[in-house]
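So the structure is just underneath, and the comments pick up after that.
In this view, the complex is presented without one of its protein chains, the others remaining in place.
Which chain is which? They are A and B, in the order written, and residues in each are numbered from 1.
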Amino acid sequence: MTDETDVAPVVAPADETTTRKLGIGFWISVTWIAVVVLAALLAPWLPLKDPDANFIVPGERPPYSPNGTHWFGTDQDARDLFSRTIFGARISLTVGFVAIACGMVFGGALGILAGFFRGWWDRIISFVFLVLLSFPALVLAILITALLERSQRTISNTLGILSISPVGRVARATTISFADREFVLAARTLGAKNSRIIIRELLPNVLIPMGALALLGMAVAVVAEGGLAFLGLSVAKGSTWGKLILNGSGSRLLADSPWVAFAPILVLFITVLALNFAGDRLRSYFDVKETSL
Amino acid sequence: MTAIDLSLRVEPGTPLLELENLRTHFKTERGLVRAVDGVTFTLNRGESLGIVGESGSGKTVLSRSIMGLLPSTAVNHGVVKFAGRDILGLSSKEMRHLWGAEMSMVFQNPLNSLNPLMKIGKQITEPLKLHLNMDKIDARDTALQLLRDVRIPEAERRLDQYPHELSGGMRQRVMIAIALACGPTLLFADEPTTALDVTVQAQILDLINEQRRNRNMSVILVTHDLGVVAGHTDQIAVMYGGKLVEYAPTKSLMRSIPRLEDPSHSRLATIPGRPPDLVNPPKGCNFAPRCLYAQPKCHVEEPSLTPAADPAHVYACWYPVGTPEFEKRDAELQETGYMPDDISAVS
Partner (left out) sequence: MSYWLQRLGAAIALLLAVSMLTFGAMNLLGDPLFNILGPSAGDTETEEGRQIIQAAKDEYNLDDPLPARYVQWAAGFVTGDFGVQFGLDGEPPVSDLIKERLPRTLTLLIMAQMMAVTLAIPWALFSASRADSAIDKVSTVTSFMFIALPSFALAVIMKYLFVIKFEIFPLIFNAADPLASRLWQMVLPAMVLALPAASVYQRLLRTDLITTLQEDYILTARSKGVSKRNVLFKHALRPSLFSFITIFAINTGALIGGALIVEQVFIIPGLGSAIVEAILREDFPVVLAIVMIVTAGFVVMNVLVDLIYSIIDPRVRAS
């Protein structure tokens, strides 16, 4: 017994108590995410203006600034920015969701295999992760989207491939830390098959930290889609948040009608902030190590 | 050793350190933790004092309160006079001129208390340059002498080594060299041997004692191990629950330590229960809830320090050994065979 207890109140970390609760900020974030996701899902059935219609007011040149009818204003073609932003969320969020789902399934499976079997499996899979990680993410995305047609599926799959290694590395690290725990050893000594150990014992434990990662990963994917849009490589048809922002960012339009860019920027920013914040809270709630990311 | 006449600093007749009703409280979410709750004592130049107590008794906090090394969540009340000057209210900016120069501290774990990324030499010369304005060459010479003083072999080579290249005992010697560097008048040693090998412990304690005599310095030795203070201090203060419960010359207190002459099968007396909650301390005597000899009065009224037969020996207990109440209860306990160890096994 050291005498550390003597000074225990001295180092009482202020962080500890706050990380034990999810906190009000977490629930605000989750609410925002839920509202955006619901709006995106239900967009065609909501009483929204047609995102592609031109609401030209006779005698006035668009874009129109935000007002009672057009809450976010309109763009240079007099299209309603509010409904365009909500419809844009459909593609942006789908891309983000598919990407992270892809990362979870493939990255998770590979990571668990590498962490469970170790040896050559581990070496090969870890090297694949390393190769994928050593491309700057955006360069790889550019490469794939440039070679294939720019459909929503290509973009989602590309970002999905990119999320394999970060997710996979966490899955591997978590698996390794669990593989030697008593309950896994117990299952082994009882003669359980590898597949059974992985599915029954490891998967539930590895899923928890990965769930926290999913929110962070989704934020990254949504942002990456925006980046591709700025390089002219996002989804060819339909509007996304990235394309909406790009549209508003030309010097002339930005100077005269900044809301065309700033309305989608605001929604994107709050959504990414909410995803980051919620993911961060979950991560410290489940105590996922920052270093393993 | 550079010759600095430290005796000039303390007026003859003034104690080096005076504590009057020192209280140190921490604000926490659970409430106010009374880590140190009213400690009074006096220490003269050249004397050594051992502060003993179990974990959580407040002894480490006490030594850090005196030095002013506690974080801002700590609130101090009372009086701490160093060489006649009240130092309790001083800011850390003002205290800095005392730290390392007039009072210094040796910590418990030499593995962690030396900076792992800094050469030994630099860690010793740092206070020398800071307080004594030595230049590089002088500071290095002094550091070399200090390492020799604390009997580190191949001192010259050590100056350019990093802590991880030294053994634990050696690192604690370096720590002592750092603490002694500017010739402080008061040295705190906070569990200086707890983390060390048994064989090294005695050497380190002897070293501290030897340096104390050579330098006419006062030492406050904080420990949970009565054996450590036994041979190495003049006075012993026993702390419990943030309070001083006994203060005595070492010789007169040492009778209560188990001795090797005792029958080899007699088990050491352990005390059941755990230290008191310092947020809501018990009413009356802090120790009463764990005391097998507690009487109704103990749970109501707090005992104050009273002198024993030897007036230098004071203690805070209503019914110490020898009082009729104690003897009666002792006889009862003997009869039922209800000895302390039995409860400790359950608790």
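Simple rule for what comes next: a residue touches a chain if its C-beta (ideal position, glycine included) is under 8 Å from a C-beta of that chain, and two chains touch if they have at least 3 such contacts.
On a predicted model such as this, the values are computed, not experimentally measured, just so you know.
Asks: For the chain that's not shown, point to the residue among A:V36, A:L215 or A:A261 touching it.
Replies: A:A261
Asks: For a quick check of understanding: of A:V36, A:I112, A:V170 or A:I245, which residue touches the chain that isn't displayed?
Replies: Touching the chain that is not displayed is residue A:I245.
Asks: Just name the one of A:L38, A:V105, A:V131 or A:L185 that touches the chain not displayed here.
Replies: A:V131
Asks: Taking the full complex into account, what residues of chain B touch the chain not shown?
Replies: 67, 69, 92-93, 96-101, 104-105, 107-109, 112-118, 126-127, 130-131, 162, 164-165, 175, 178-179
Asks: Provide the residue numbers of chain A that touch the chain removed from this figure.
Replies: Residues of chain A in contact with the hidden chain: 11, 14, 127, 130-131, 133-139, 142-144, 146-148, 219, 223, 226-227, 229-233, 242, 245-246, 248-249, 251, 254-255, 258, 261-262, 265, 268-269, 272-273, 276-277, 290-291.
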